[in-house]
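Before I ask anything, here is the structure I am working with.
Note that one protein chain of the assembly has been removed; the remaining protein chains are unaltered in position.
And then subunit A:
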Amino acid sequence: MAGGKELTVITFRGIFQEVEEARGMYSDGYRDQSAVVALDGGDMKEMGVEAGHPVHLETASGDVVVAAKLSEEAHPGVAFMPASPWSAQLLSGEVGEDGFLELKMFTVRASSGGGRVTSIEEIEAVIRAP
């Protein structure tokens, strides 16, 4: 990983995402609720990102483009992201020595831009790729 701002990402589940998932995960509604990252206002300013703009998130395991969302509370250096196929692309998948699979917290490099928000079809294509 190089460039961008290093952030600790915590995943969570939101009611509107849960609703859209029940309606169907291939819908625009599910993508809109899942492919987002809630950022601290100061971090957004530093990164030159505005609410609704694309943000490129990258780890050693993968990368996605999601939409930025301004958090109401301050949490510099920490970002919150719905647990979804988008956040799953960034997880290492390695089981720790304690036998635990990390799904809730990871470190990313975040930068402004990256094009349009990644679609679930593009995620499926990455998973299918050799």
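FYI, a contact is a pair of C-beta atoms (placed from the backbone, for glycine too) under 8 Å apart; a residue touches a chain by one contact, two chains touch by 3 or more; residues count from 1.
Following the convention adopted for this analysis, contacts and distances are computed from a predicted model.
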Hidden chain of the complex, named as in its UniProt record, picked from "Formylmethanofuran dehydrogenase subunit B", "Cytochrome c oxidase subunit II", "Phenylacetic acid catabolic protein" or "Phosphonate ABC transporter, permease protein PhnE": "Formylmethanofuran dehydrogenase subunit B"
Contact partner of the left-out chain, one of A:Gly48, A:Pro76 or A:Gly93: A:Gly93
Residue numbers in subunit A that touch the chain omitted from display: 8, 10, 12-15, 18-20, 22-26, 61-62, 72-73, 75, 78, 80, 83-85, 88-89, 91-96, 98-105, 120, 123-124, 126-128
